[in-house]
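One structure is given below, represented as structure tokens, and several questions about it will come after.
A single protein chain has been omitted from the complex, and every remaining protein chain is retained in its original position.
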Amino acid sequence: MSIAGKSQKSAKFRCNRLLLTAVLGLYFIYTFIPIFYVITASTKTNPDLFNTFGLWFSNDFHLWQNLRDLFTLYDGIFLKWLRNTFVYATVSAVGSTVFATLAGYAFAKYDFAGKKFFYALVLGAVMIPQTALVIPIFLLLSEVGLLNTAWAVILPSLVFPTGVFLMRAYVDDAISNEIIDAGRVDGAGEFHIFSKLAFRMLMPGFTTVFILAFVANWNNYFLPLVVLNSPENFPVTVGLANWYATAVGGTGGVLLYTVVMAGSLVSILPVIIAFLIMQRFWQGGLGAGGVKA
Amino acid sequence: MSGTVTKRRPKSRVIISKKIAPYIFLLPFLLFFFAFLIVPLLYAFDLSVYKKTLVGGTRFVGGENYVKAFTDPKFWDGVLTLFKFGLMQIPIMLGLALLFALILDSGIVYAKSFFRVSFFIPYAVPAVIATLMWGYLYGPAYGPLTQVADALSLPRPEFFSAGAILPSIANIAVWEYMGYNMIIYVAALQSIPQDLEEASMMDGASAFAYAAKIKLPMIVPTIIVTIIFSIIGTLQLFAEPYLMINLARNVINTSYTPNIYAYTLAFTAQQINYSAAISFVLGGVVAVVSYVFMLAVNRGDDK
Partner (left out) sequence: MDKKFELPPMTFGLGRRQFLKTAAAGAAMPLLGGLHAFGQDAVNLTFWAWAPGSDLMAKEFEKKFPNVKVKVENVGQGGPHYVKLRNAITAGTGLPDVAQMEFNSISSFKALNVLADMGAHGANSVKDKFIDWTWKSVSDGDKVYGIPWDSGPMGLLYRADIYEANKIAVPETWDEFAEASKKYSAANPGKFLTNFGIDPGWIGAVLWQAGARPFKVDGTNIKIALNDEIAKKWANYWQGLLDAKAVNTMPMWTAEWFAAFDDGTNASWLTAAWGPAVMSGSMKNSVGKWRAAGIPQWNKGENISSNWGGSTFAAFTTSPHPKEATEFAMFMGGDPASGRYWNEKQFFFPVLKDLAADAGLMGIKYDFYGGQAVNEVFAKAANEVDPSYEFAPFQDYVNTLLQDELNAAVGGKGTLAEAFDRVQATVTAYAADQGYTVT
């Protein structure tokens, strides 16, 4: 029996187990050190930041003051940035994921004229450097008067070719043609089949693509940097980078490194928490996507 | 299956035929895809065949910008830098990702899900912040690693020297994206059905050997996809070196990678047209490298 077999080898098993866990533990330390630095830096006063060891706390615990500064400076604009980031990331992620799911489903389950052409176009799009697109997008948005609005960030972000690619693979894997055919035989329409039968089976893939899109948009820097002018429209990435430049330039006055650090900490926490909460639901989507590709 | 199901539907709901349905499913995506990818791309191409100068204005120049790009040493130096970068960073990143994925999949470690999630977390850190963190850790005079070296009377590590800058940037990229690739591998490994009893019989070493021998070949397609995405990502490298310019000015310049070069041309040299041409040539390089890699993989398969 397996239990007997296991106990015979248990000493060796435990030894290997400890060894491999230690290997992972080492990499965890590597992963955590930079984040730990942001945590300790957020709790320091500005002089302590440069006068005490970077990877430990100083005696003067200054986190609450830094957070208070962070949320009250310039009439609390940081809170606005957080809200903007949340709105941009959520709307872009929901939209791009829905579009990618529909498109992926079409590519996976239908034969139609132009299918190969369109799919090649989508794949080829992944290879285009962002810098090539940003200037034309900027010029186009300015022509329709959308610069410096939320739409300038959201509309271009609704295009997520990687999502289409992942969803196509996931649909292939998760939904058999029999199910769809059975639906048709039952007299269900194509949309009915998708919304009532297929979509629920696609939830893990949908969640995966949503998380990837959400993270990508939460961290987006280049596009909002170019298309937004007013600080009240900035997402956290652009706003913090701006503050950082000011703090470094030495002209910031009240703007300090430590506040920028506290801002960095606050801005990455929501995404980390979202990962922890959602991790059960989503990883399935990636496996299918990868294997079938 | 042929014909439509419409006639069998008793209800009066509008039913779209199988022929039209895919287009309707595709419509929202394609609409935005064209508006915000194809149209800007055509726009960029249009820009790339003109030349706007401070004196004399705009005129059509045909392929002049492309000819210039093909012979521009700054552009090709950048491409060369990225080749070096990719040859160093991609194997390390994907090698670690694969190793950790196999370890996690063989199920013989403590705190499996803790490791899986925590390795993935750097992916959630914006490049802006990641570079800020590592820039501080690398600090040549006051960074903590220097402080540790000083305390131990060791020579100070020089992360920003000419020889070390590429590995220093590669390290940030590994830190950011290893977990992302690992998660993809873990998911791929888990989707392979396996004999549970057989697995539970094994001790750590043989479970790992089993995974490496039997399962690894089964996720080769996944590995190929991650390699291609890594190649594309590498050739578009921008944020990390760009944000580090001010920390390592002696070794990172404004044409360090082709994307930084394109950015500088467009935003400080007022050469939008030439910048567009550079971007297109870079896109071409990406396509060629990806294609050559696929070709090599396929040839390997045939043998």
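Read from first to last, the chains carry the letters A and B; within each, the first residue is number 1.
Note that in this section contacts are C-beta pairs under 8 Å (C-beta built on N, C-alpha and C of every residue); 3 or more make two chains touch, one makes a residue touch a chain.
None of the values given here were measured: they were computed from a predicted structure.
Of the candidate positions B:21, B:145, B:189 or B:251, contact with the hidden chain is made by B:251. Only one of A:51, A:72 or A:195 touches the absent chain when the whole complex is considered: A:51. Where subunit B meets the omitted chain, the residues involved are 53-56, 136, 139-143, 162, 246-251, 253-255, 264, 267-270, 272.
Of the residues in subunit A, those that touch the hidden partner chain are 47, 49-51, 135, 138-139, 142-145, 147-148, 225-226, 229-231, 242, 245-246, 248-253, 257.
Here is the rule we use: only the chains that are shown with their structure count from here on.
Within the complex formed with subunit B, the residues of subunit A that make contact are 2, 5-6, 9, 12-13, 15-17, 19-21, 23-24, 27-28, 30-35, 37-38, 41, 50, 53-55, 98-100, 102-103, 105-107, 109-110, 112, 115, 118, 121-122, 124-133, 135-137, 139-140, 155-156, 158-159, 161, 164, 173, 181, 184, 187-191, 194, 215, 218-219, 221-222, 237, 240-241, 244, 248, 260, 264, 267-268, 271-272, 275-276, 279, 283-293. Across the complex, subunit A is touched by residues 1, 5, 8-10, 13, 15-19, 21-23, 25-26, 28-30, 32-33, 35-41, 43-44, 47, 96, 100, 103-104, 108-111, 113, 115-130, 132-134, 136-137, 142-144, 147, 175, 179, 183-192, 197, 200-201, 203-205, 208, 218-219, 221-222, 225-226, 229, 232, 235-236, 238-239, 246, 258-259, 262-263, 266, 272, 275-276, 279-280, 282-283, 286-287, 290 of subunit B.
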